[in-house]
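Note that one protein chain is taken out, while the other chains of the complex remain in position.
A, B and C are the chain letters, set down in written order, and residue numbers restart from 1 in every chain.
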Amino acid sequence: MEYSTEELLICVIARMLEGTRHIAVGTASPIPGSAALLVRALSKGTTRVSVLNSTHHQFWTDGAMELFDCAGQGRIDAFFLGGGQIDGQANINLVGVGDYPQQKVRWSGSFGSAYLYFVVPKVILFREEHTPRVMVPKVDFVSAPGVSEANVYRPGGPHALVSSRCVFAFDKDRQRFRLKTVHPGHTVDEVIENTGFEFDVPATVPDTPVPEPDRLALIRGSVAHEVADPYPEFAKRVFGVTLTQEKSA
Amino acid sequence: MEYSTEELLICVIARMLEGTRHIAVGTASPIPGSAALLVRALSKGTTRVSVLNSTHHQFWTDGAMELFDCAGQGRIDAFFLGGGQIDGQANINLVGVGDYPQQKVRWSGSFGSAYLYFVVPKVILFREEHTPRVMVPKVDFVSAPGVSEANVYRPGGPHALVSSRCVFAFDKDRQRFRLKTVHPGHTVDEVIENTGFEFDVPATVPDTPVPEPDRLALIRGSVAHEVADPYPEFAKRVFGVTLTQEKSA
Amino acid sequence: MTDNGLMFPNVDSLVEQILDGAKVVIPATRSGVAMEATRALVRRRVKNLHLVATPAAGLQADLLIGAGCVATVESAGITLDEYGQAPAFGRAVTTGQIKVMDTTCPAILAALQAGEKGIPFIPLRGLIGSDLVRFRDDYKVIDNPFAEDDPVVLLPAIVPDVALYHAPLADHHGNVWIGKQMELKVISHAARETIVTVEEFYDGNLLDDDRMAAGTVPALYVSGIALAENGAWPLGLPGAYDVDADHMTAYAASARTSDGFTQYLADHVHTVRAAAE
Partner (left out) sequence: MTDNGLMFPNVDSLVEQILDGAKVVIPATRSGVAMEATRALVRRRVKNLHLVATPAAGLQADLLIGAGCVATVESAGITLDEYGQAPAFGRAVTTGQIKVMDTTCPAILAALQAGEKGIPFIPLRGLIGSDLVRFRDDYKVIDNPFAEDDPVVLLPAIVPDVALYHAPLADHHGNVWIGKQMELKVISHAARETIVTVEEFYDGNLLDDDRMAAGTVPALYVSGIALAENGAWPLGLPGAYDVDADHMTAYAASARTSDGFTQYLADHVHTVRAAAE
């Protein structure tokens, strides 16, 4: 069965999240958002998904504080973070390139990363662009560190890094990434070449499993429609789905 | 014009509060509550009065936190506290008699006193019973201290103590009460005899001014009706006013 | 309506969720007290509760204390308000039957907000020099690190095992409408579990209407709901019904003695179940 890169990535992330009780998804994360909604569909309702800015997939009534308070209470089990730069210790940089504060390139800012990375047990780093300018030896600014000293309160942290080329697992003890699978059509050498940081490469690196047909059907069906609420542009581009205007009372 | 003790006390307290921007009144304070509502009536609406548990005279929408947060923000200018025991340093005891914790007599507890006494600029102590068992040399338990060390953050504190016999002003520098006026029909000697703590007595102690006729009219008119909402028993007993059942939508 | 496991057929089965020794946070007298659930707890003979009042309590605490269900009370005050002192509470303190963690209203509220935020402690102005601080080993006074010579009290966060309250409405998704009693939102967030009785059910989803959503605790925080018409009786429920003044007066009179309290339990707590059986 044919599939797009987006659909492959949705299935990759969904596999990491099966059985999760409560997944929260940030504002600029349509692929992780779709993965979370797929997991919910597969869970027959036992997985809760809170998509920020969605009309229908969020449960907040306490304003901007609630996501963070909820995470602090230990009620959020998985979240996604990205990064303009990501390094081999899973540090992420959402602030900019060059010497802070007067940087050469300025991005938007760290948002919730410096908190959620510490308190959400399973944080999946997701960044499609897999080039040496993103996957760097050392980030120029640490928005949120990948690892902490032993005495720092940190129930949460990085679980894996998913890109358009491969999946890295994060090894907390070694404080490094390990190449887990390479997406079909990509190679280990290509990953090494495009990654600025060092990582562990096992003797054999399997291919990333392709999307299962039943999941592709779910993605293109209910998930595509659900994801069109928070991410209309994405749903149109990837699934050709446009949400009919439907306002809450 | 004839007046009751309650009406005298309402006028005494009201005189201390004229020009106040925002007065808050606790749950068990019908006389201070009436005084606050009188001040509001006299202010032509510039004084704001928040009566706890009133349907119509409070502005809270943030639950039990709001009164205290509001006081912490400096938005409450006057409040009332009582005490099962009050001593000459304006310490108050709302907890009980005897050695804590297994006391001989246990009262309800300190409520907001240990906070509001510190942050509300003008706290008026009000206790009708003026006997040596209430006005003690030293309280058995300090629910809230009358005075603090110089380095303690304390924009608020005691302004006066009003009883059924007299008015004491509190002198912050001397950390003692000074007898200010004695209510008509009472004497300085009687006050001394019934007060367990020491206080300053000026050479001449004037009588407490009697209620002005226009204020009595206001008290018996609009104030009596307004106070019947939070304090129905009091309004019935003192003013013979019963609120007709009127529910908010 | 999905079978979300949140709906209990009656109050007695609902309160099975509250275990002996639980730290139970309860609302103030006028905020929606789960009195029917409280009577069910007394009938179940729950033991060693640690009650946390938000920030004060009344009849509910007095009943549980008098019935021997309580080991510890953390509160800024226990009172029957215009009906007088809480008699069972007074007896339990003077005889040393319960431990009281005395505090002041904003301290208990701030500590619950700390629990809500997942922060380990929270500072509060005031308190210094009061015997509340002297007798609370768990309160600490530090120098404000942001100023010179500025002592400030730190309160440890409160994370209750259970929040228990009575609300006007819940929907079949498990969302609970509390109106403007925002401290109920705080305790629902702070506690690990939230157990609620409601006056009635709401058709539809409370989160779909922004006017209702503002005063709604989402199902995310809720562990169990049961219907209990007049569930706050003899206390009132804001916007719904007033306190039963005659009953409160009668309770205050009965509970003045241990025997009278026992008789009250027999008449108003235990017999109800017998009648229902």
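As a working rule, contacts are C-beta pairs under 8 Å (C-beta built on N, C-alpha and C of every residue); 3 or more make two chains touch, one makes a residue touch a chain.
Being a predicted model, the structure only gives us computed values, none of them experimental.
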item: Touch with the omitted chain, as defined above, among A:F118, A:F199 or A:F239; value: A:F118
item: Residue in contact with the excluded chain [from C:P27, C:P87, C:G224 or C:P238]; value: C:P238
item: Hidden partner interface residues of chain C, rising order; value: 110, 113, 117-125, 138, 140, 142, 144-147, 150, 152, 154, 156, 178-180, 182, 210-215, 238-239
item: Interface residues of chain B (partner: the chain not displayed); value: 22, 45, 48, 59-62, 65-66, 68-75, 119, 248-249
item: Sites on chain A contacted by the missing partner chain, in the whole complex; value: 27-28, 53, 60-66, 68-69, 72, 94-96, 100-119, 141-145, 148-149, 151-153, 233, 248
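Note that in this section only the chains that are shown with their structure count from here on.
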item: Remotest chain, chain C as reference, centres from CA atoms; value: A
item: Highest C-beta pair count, chain pair; value: B-C
item: Chain B and chain C: spacing of chain centres that average the CA atoms, whole Å; value: 29
item: Distance between chain centroids, defined by C-alpha means - chain A, chain B (Å); value: 58
item: For chain A paired with chain C, centre-to-centre distance based on mean C-alpha positions, whole Å; value: 40
item: Residues of chain C touching at least two other chains; value: 185
item: Shared-contact residues (touching 2 or more other chains) in chain B; value: none
